[in-house]
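With one protein chain removed, the remaining protein chains of the complex are shown where they sit.
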Amino acid sequence: MAVALMLLAAGAIFLYAPTDALQGPVQRIFYLHVSSAVAAYGCFAVVLVGGIIYLRNESPAADRFARAGALVGVVFTSVTLVMGMLWAKPIWGVYWTWDARLTSTLVLWIIYAGYLLVRRLAEPGRQAARIAAIVGIFGFVDVPVVHFSVTWWRTQHPGPIVVNDALPAEMLATFLFTLGCTLVLAATLIAIRYRIETLIDARQAIAEPTKLVAAPQPGAAP
Amino acid sequence: MNPLRVVLAVARKDLRAEWRTRELVPALAQFIILALLIGNFGFQIDSRNASTIAPGILWLALVFAGLVAFGRTFAAEREQASLEAMLMTPASPVAIFAGKALAAGALLVMCEAVLLPALSILFGTPFSGDVVAAVLLATVGMAALGVLFAAIVARVRARELLLPLLTLPLWIPFVIAGGVAVQSAMGLPGNYQQAIGLLLDFDILFIVLTSLAARFVLDE
Partner (left out) sequence: MTYLVIAYAFAVALLGGYLIWSLRTLRELERKE
């Protein structure tokens, strides 16, 4: 099931080979780079929604979706960042500039890597889920704020211009197709991860009562 | 219970505790002076580039002092398990949170009272009401966020590692706007009014958000 979807995504990669880029082959990076970025934002929206739902009614399913979304989102953000840097080097001559988009994407990565760390370090269960939900919500709000701040900051200190994205029709079509496949891949990865989280949760639910039995507790058990 | 009373009571308790031990503020003040010293060596400051680099050093020193200060906000509660006791009273968690944020913010402001004159003396930058206003405005938002996340990591392992990781990304907008404000107040290009306006907007945004979140964080 998942393999077929991956082949679809791979098909996209080979399908746009004939569509030649006018600015040199390096430009092709753009298709997967931008698709990954969009997929990543989608994943983090899942984290946001999952977090809000969890805070509202403590649904474990919502929390699992949030966890899955965060992990997959970080993966896609990593793809976006690295591909972007590899595109920047030949085109701009540097791997990095501190413009709004790059900076806020880096912040995005850091925030959700922090989300994953918090989950790992906090007591699993209610505490971790709540904390993470809040981190997820603040993180999602912070990224546009940072983006806006840097854009505003740039107008205070005018600097190098960023790329413009005018697209001829074939490229647009290729991009949209790649985007579609990437989103499908993202959804698949989230679904797989959700299932994994469900199994992990089930495993823990069995483990904890046995822990309580093994180590006798003073007083009545809850 | 009247929420405002709760806020002030909690703040007063924290500040009084700090006053009795007097450990945090002097330590932070020393830290700040050292930070300025290192900044001088790290950046090779001379009279020409002082006004360009000084704002950066200001924010670096402030951010790290803030992390230390806010990291300790819940230390006492953790050691004495008094947070649970406070939450069992009819006081609203948001009020408790606001009280702690107020106290922590006040402590940071005391550090700023050392930082700004020291910066001015050591680097020759102007020390104006504009600079003070910008720093104070930024402190408000930073305190709200810092204390919220301090509460979040209070019961987590490796909290010293997590607090900067979670808080710094959220402080970035404040450093950006505050940076421009301080720079323009010190004579560099930049729109001071806009920067201050932006700081105010961020303050309002994050005060609202942290107040909403406080309920979920402190309610355990």
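Note that the chains are named A and B in the order they appear, and that numbering of residues resets to 1 at the start of each chain.
What we mean here is this: a residue touches a chain if its C-beta (ideal position, glycine included) is under 8 Å from a C-beta of that chain, and two chains touch if they have at least 3 such contacts.
Model, not experiment: these values are computed from the prediction.
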| item | value |
| --- | --- |
| Displayed chains contacted by the hidden chain, counting the whole assembly | A |
| Touch criterion as defined above, residue of A:V38, A:V75 or A:V141 at the omitted chain | A:V75 |
| Full-complex contact with the absent chain, from A:S36, A:T103 or A:S149 | A:S36 |
| On subunit A, residues whose C-beta touches the chain left out of the figure | 2, 6, 13, 24-26, 28-29, 32-33, 36, 75-76, 78-79, 82-83, 86-87, 89-90, 185, 188-189, 192-193, 195-196, 199-200, 203 |
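Going forward, only the chains that are shown with their structure count from here on.
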| item | value |
| --- | --- |
| Partner subunit B, residues of subunit A touching it in the complex | 55, 107, 110-111, 114, 117-118, 121-123, 127, 130-131, 133-135, 137-139, 141-142, 145-146, 148-150, 152-153, 156-157 |
| Subunit B residues within the subunit A interface of the complex | 145, 152-153, 155-158, 162, 165-166, 169-170, 172-173, 176-177, 179-180, 189-191, 194, 198, 202, 205, 209, 213, 216-217, 220 |
